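One chain of protein is taken out of this complex; the other chains stay put.
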Amino acid sequence: MTVRDALNSALDEEMSADPKVLLLGEEVGEYQGAYKISKGLLDKYGPERVLDTPITEAGFAGIGVGAAYYGLKPVVEFMTFNFSMQAIDHIINSAAKSNYMSAGQISVPIVFRGPNGAAAGVGAQHSQCYAAWYASCPGLKVLTPYSAEDARGLLKAAIRDPDPVVFLENELLYGESFPVSAEVLDSSFCLPIGKAKIEREGKDVTITAFSKMVGFALKAAEILAKEGINAEVINLRSIRPLDRSTINASVRKTNRLVTVEEGFPQHGVGAEICASVIEESFGYLDAPVERIAGADVPTPYAANLERLAFPQVEDIVRAAKRACYRSVQVAATA
Amino acid sequence: MTVRDALNSALDEEMSADPKVLLLGEEVGEYQGAYKISKGLLDKYGPERVLDTPITEAGFAGIGVGAAYYGLKPVVEFMTFNFSMQAIDHIINSAAKSNYMSAGQISVPIVFRGPNGAAAGVGAQHSQCYAAWYASCPGLKVLTPYSAEDARGLLKAAIRDPDPVVFLENELLYGESFPVSAEVLDSSFCLPIGKAKIEREGKDVTITAFSKMVGFALKAAEILAKEGINAEVINLRSIRPLDRSTINASVRKTNRLVTVEEGFPQHGVGAEICASVIEESFGYLDAPVERIAGADVPTPYAANLERLAFPQVEDIVRAAKRACYRSVQVAATA
Amino acid sequence: SDTTLTIETSIPFTAHNCDAPSRAVETSPSELLTFYRDMAVMRRMEIAADSLYKSKLIRGFCHLYDGQEAVAIGMEAAINKKDCIITAYRDHCIFLGRGGNLVEVFAELMGRKDGCSKGKGGSMHFYKKDSGFYGGHGIVGAQVPLGCGLAFAQKYSKDENVTFALYGDGAANQGQLFEALNISALWDLPAILVCENNHYGMGTAEWRAAKSPAYYKRGDYVPGLKVDGMDVLAVKQACKFAKEHALKNGPLILEMDTYRYHGHSMSDPGSTYRTRDEISGVRQERDPIERIKKLLLSHEIATEKELKDTEKEVRKEVDEAIAKAKESPVPEPSDLFTNIYVKGYGVEAFGADRKEIRATLP
Partner (left out) sequence: SDTTLTIETSIPFTAHNCDAPSRAVETSPSELLTFYRDMAVMRRMEIAADSLYKSKLIRGFCHLYDGQEAVAIGMEAAINKKDCIITAYRDHCIFLGRGGNLVEVFAELMGRKDGCSKGKGGSMHFYKKDSGFYGGHGIVGAQVPLGCGLAFAQKYSKDENVTFALYGDGAANQGQLFEALNISALWDLPAILVCENNHYGMGTAEWRAAKSPAYYKRGDYVPGLKVDGMDVLAVKQACKFAKEHALKNGPLILEMDTYRYHGHSMSDPGSTYRTRDEISGVRQERDPIERIKKLLLSHEIATEKELKDTEKEVRKEVDEAIAKAKESPVPEPSDLFTNIYVKGYGVEAFGADRKEIRATLP
């Protein structure tokens, strides 16, 4: 099953199960979604529940939040999360904080979803990862699916959740296929929010990753395995709440940690994971935490530079070896 | 000299030195600034250089950035940085990334300034710290003055700098007075961007802080001194670039680190500092890094809860003692 | 006292892209008496808040509504509690109008447990969802898309109700209003945008912030009505008209010409950007309470003495509420961690010193 089909089926099933669920955003209806995630939904649920909006993110995100105040369960699609900055005040101030400010009167059951982070060749304004920003904000939940199972289980969980959820997809994963079990295909399937998944068990080094980077981490683990390093790969799935206990338990076992993400490094998810492990498992670490992240630069267009701007499998391999004190090449200066 | 006067005089001097410098924002002119930072400037420089804007952050921030493209040096005041979220796309996508995307053609000499973070009793929507968000973004510089010296020297540096600078003030510091030297009062005075200041030397534990928390850290250091712990207090001054070398040098000396900030903890400045130290000085750390930060909750209004929501001097003292393995009380659950 | 009275509004409505409603407003002696009393309570409450602020029992931002009472009261007279209202930070009286009580107001302002937001929201964040009041928002303009979202939900749910989204003359320039209005018009949402034009956004006179301060026309293709917002009967008539219009035809703008007596918030003396004459002129000629008082006297519905007695009662009511609110305890420390989420999944949340204070989210 492709991630695209996983998302589409999750939306379809939740809309069919709960008449309060609706979808709004640019091109989600007649065009079937800019990335075809909402294919067929307009036909099936009609224009009252699948709404094409003008290109006015602040306006339609605000309307989505207002509808959630009233008790509906809107799924708001951003064509990409880069454009969510036009609506970020509604995500943070109108959605995340209302339940608290109203002492529980105004809950906000809404999902903001869409592709996040780098795609291919789309340049600096269309490549940013917003995981760290949104996940810094209490009141929000932030989910980052990797596989088809994740996409289905987490999107269904997000829609059913009574709180505002930021759901960060990845365009480059939409077309990827993953094997799924019958359980995953069942319409009752749902994944727990706040729980990471150990995608691969290992004992020598822990690698945390989310979204597309889980695939890279798994590839790195395969390469490492050939060299006798047995890496444990954690698919974070949820950035807020962050599954500190799974991460710490793994590090207490492996004593080594590599964090991987595509976002900017400063104040990123890797930094937080590092701090969490230092706080809870300081004595267990046998090597410095290795942080692999997007380069600290705006995203360049040229393919060769773009490749340098984001983590590659070999970066993860190299960092894991360093963590295991295996010989690695000397640092170069660009 | 108060921080307010320091900011006011810095603006005044830079406007007088360079006719390309101008100030725009809500209430900066006739009202003399919501917090009176721009007092007297309209009278002195006239309505062409001190411009009152409507309450339309996206519009006037975008106009400021466009004016900077052309070569002017606008200082854009946000009444508070909470409202900068309405303009954040212009700060990130229009200002921070343009020089890179244009390979150096379009530089953006602009300053975005205003009070940031918690004030007193203003609730969840008016109390957020944006240091970690903005400082995650390559292309921006992010400064966080504490004292009158900082305020003067860093604002002058920010205005003279050819790149976009986010300048995060603190309302509760505006009225605070600091002694200043004659050098600081000289109109040529300027502080280097990217350099932290060691406010107090010490050998037992390093405490990093910025903005209002520097004062708290200094108070904590005094208390600690009485108990025989000699704390080194680092005033970060610049969050991007972050002065990794000063921080690491200090930790290599003290072997212990407490980070302090008022912002939300996850993906915060403390997490980044922790990661930086783990990366560069892992072997030097004798205790887990202690992170003191805003509580992981939207800011409550009630004074007793608000106090719990932000770091207090005793929190810093307690954390420093823990870092030094001095006995502290047992953890409580709220 | 339930005879029908028909009273003409002070001045005609000015309409944009629609036909103005009649100036003849139906009311009754009892309704007028209620208007008088309810506005007097609001006025008194805000004056009391001013004092509490000055004696430091209220902190932070505090925006008072005195002068604008006719908008809150007139609007409520035309609608019911299934209609929704959403407003900005100047929200105390809107809350009261929706059926909130004085103790909840003062307790919230003083950060106490019995506050309408249990002390967690503060002055700018009052809510009363059970009567259709959705806050209380601190970010200028944000409440307008939110209000259109409420209207969307009403239409989606096939409830025959409307939403009133209130905003100021300063907020009227915000881009998100235009975005929300366009969507509301495309989708025929029962959204009524109420511009409370008190002629200043903080210290900025309307004409300095808006090239076109004709706010009722700013919807361009959306109809609008300019209303004397100091005349409770005009407000009532306009809101009745607006509700009918919105249910049939979609969005509409009501510009309420009103005035705030206080400064913008407690930190603004309110006298540097306008003259004292201007303020006292409005008080003398357009005060909404005085207007009703005159009607009550001229129609011999009440005597001077009776109205004085009402005022005394109101004073007492407010004083008693303050006393009660003062007795309300401050929130429990553990409330720091409640209501972050509806569903917290048992996750740990941290205080400033995470090794000292942490909580499990329910």
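When the chains are written out, they are named A, B and C in that same order, and each has its own residue count from 1.
Just so we're on the same page, a residue touches a chain if its C-beta (ideal position, glycine included) is under 8 Å from a C-beta of that chain, and two chains touch if they have at least 3 such contacts.
Worth saying up front: this structure is predicted, and the values here are computed from it rather than measured.
J.: Touching the missing chain, which residues of subunit A?
T.: On the side of subunit A, residues 26-27, 30-31, 34, 52, 54-56, 58-59, 82-83, 86, 119-126, 265, 290-298, 300-305, 308-312, 315, 318-319, 322, 329, 331-334 touch the unshown chain.
J.: For subunit C, which residues reach the chain that was dropped from this view?
T.: Given the touch definition above, subunit C has residues 173-179, 182, 185-186, 208-212, 217-218, 220-222 touching the missing chain.
J.: Extract the touching residues of subunit B with respect to the undisplayed chain.
T.: Counting over the whole complex, subunit B touches the hidden chain at residues 22, 48, 51, 53-54, 56, 58-72, 89-90, 93-94, 98-107, 109, 138-139, 141, 161-163, 192-194, 241, 244, 279.
In this section, only the chains that are shown with their structure count from here on.
J.: Suppose chain centres are the mean of their C-alpha atoms. Which chain sits farthest from subunit A?
T.: C
J.: How big is the gap, in whole Å, between where the Cα atoms of subunit A centre and where those of subunit B centre?
T.: Chain centroid spacing, subunit A to subunit B, equals 29 Å.
J.: Between subunit A and subunit C, tell me the centre distance in angstrom, where each centre is the average of that chain's C-alpha atoms.
T.: 40
J.: How many angstrom lie between the centres of subunit B and subunit C, each centre taken as the mean Cα position?
T.: Result: the chain centres lie 36 Å from each other.
J.: Listing for subunit B: what residues touch at least two other chains?
T.: 58, 82, 86, 123-125, 291, 296-298, 300, in rising order.
J.: Would you please write down the residue numbers of subunit C that are in contact with two or more other chains?
T.: 117, 119-121, 125, 137-139, 175, 340, 349, 354-355
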